[in-house]
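All protein chains but one are shown at their positions in the complex.
Chain naming follows the written order as A, B and C, and within any one chain the residues start at number 1.
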Amino acid sequence: MNNKVHRFPIRIYYEDTDFSGNVYHAAYLKFMERARTELLRQNDIHHFELAKKGIAFAVARLEIAYLKPAHIDDVLEVVTEIKSAKGARFILDQEIFRKDEILTRASVSVVAIGDNGRPVRLPQELAIKLGNQT
Amino acid sequence: MNNKVHRFPIRIYYEDTDFSGNVYHAAYLKFMERARTELLRQNDIHHFELAKKGIAFAVARLEIAYLKPAHIDDVLEVVTEIKSAKGARFILDQEIFRKDEILTRASVSVVAIGDNGRPVRLPQELAIKLGNQT
Amino acid sequence: MNNKVHRFPIRIYYEDTDFSGNVYHAAYLKFMERARTELLRQNDIHHFELAKKGIAFAVARLEIAYLKPAHIDDVLEVVTEIKSAKGARFILDQEIFRKDEILTRASVSVVAIGDNGRPVRLPQELAIKLGNQT
Partner (left out) sequence: MNNKVHRFPIRIYYEDTDFSGNVYHAAYLKFMERARTELLRQNDIHHFELAKKGIAFAVARLEIAYLKPAHIDDVLEVVTEIKSAKGARFILDQEIFRKDEILTRASVSVVAIGDNGRPVRLPQELAIKLGNQT
């Protein structure tokens, strides 16, 4: 993968907010997952095709700091950077911005799993697409 | 099935609300789906076991009137009544109450589908559990 | 409003699917709500500004037919047409397509409500923006 920093825009809708007037805290995990999917898609990797091979990606560990709230109608940007990719495991930094303001900062550990739920090495053609250091 | 009217309590949490201060309109569909699942469970029918037989339930059609809004901390009751059950298709009335106040009123058409996505007759032992009129 | 038919693309992510392998039935209501918000935005109407005036839009009634399922990675298009707009009430047709295939067809009745939860006429400048026939 040539450019390891991936940027993905998110619009905030009714569904993302809660009665406090802010975006619901679990919604940011959805935004980060959409961005990871788009990063994969940009590298020509698609969940639908992975599923045919019996492979899915699962979040193994996640740390997130909520720094400032987002609101209805906001346009955010999810900035994703692959920090390490070894065997079945990827570690990514994901930050969410509203213009220049950082709203959340997260570190996410994702594991490729097989049909039996156990971690699996990515098939070589996928590892190559992701610039995976095996 | 002896008692065709099924009652199921729902508590409203942050996740169900939106920034208007009311419960988000799509959340009521989740509440009604939970109640249908519990109605099945009460008749000893479980999604996990249906899946092993290659059967799932899909909503085919839904009409809902939103009469009054629900709010955070509310306790609601979903009242479900099977109006008809023929072959693969069930038609249910589902109303959601807060004490004596009716908040939403819906008619839901649910179809049993097989692995290929086509409607399938329920296996006889399930039809019997549901008092299905074949 | 010049063009009464509004088209809005939706990408299907993990969050939208359920264990049946299809998109969860309530997710389509979110997609349609996003499209209505974008139709408003195209007419320079924003929820955040409406909220400052004490106005929100609430779904009053909804009918939806689920014709075919959507799946992970699909790109859908929500096609929205305002059928009538009188006083506080809008009636919209919303159809969701995957390329040429129609997946869902809905009729949605939306009402503008004030802080007290009662229907309110749209302020004239908003009605004009929407080509509202008062």
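Going forward, a residue touches a chain if its C-beta (ideal position, glycine included) is under 8 Å from a C-beta of that chain, and two chains touch if they have at least 3 such contacts.
Just so we're clear, the structure is a prediction, and the values are computed from it rather than from any experiment.
In the full complex, the chain left out of view touches A, B, C. Touch with the chain omitted from the figure is made, among C:Ile10, C:Ile72 or C:Leu122, by C:Ile72.
Across A:Arg11, A:Lys30, A:Arg98 or A:Lys129, the residue that sits in touch with the chain not pictured is A:Lys30. Think of the hidden chain as still there; on subunit A it touches residues 19-20, 22, 25-27, 29-30, 33, 47, 51, 56, 58-66, 69, 117.
Residues of subunit C that touch the chain left out of view are 14-15, 17-22, 24, 26, 71-72. Seen from subunit B, the chain kept out of the figure touches residues 11, 13-15, 30, 33-34, 37, 41, 46-48, 51, 71-73.
We take it that only the chains that are shown with their structure count from here on.
The angle of the rotation carrying subunit A onto subunit C, fitted on C-alpha atoms and rounded to the nearest 5, is 180°.
Mean C-alpha positions place subunit B and subunit C at a centre distance of 24 Å. Annotation: 27 Å between the Cα-based centres of subunit A and subunit C.
Centroid to centroid, with C-alpha atoms defining each point, subunit A and subunit B lie 33 Å apart.
Counting partner chains per residue, subunit B shows two or more touched chains at residues 19-20, 22, 26.
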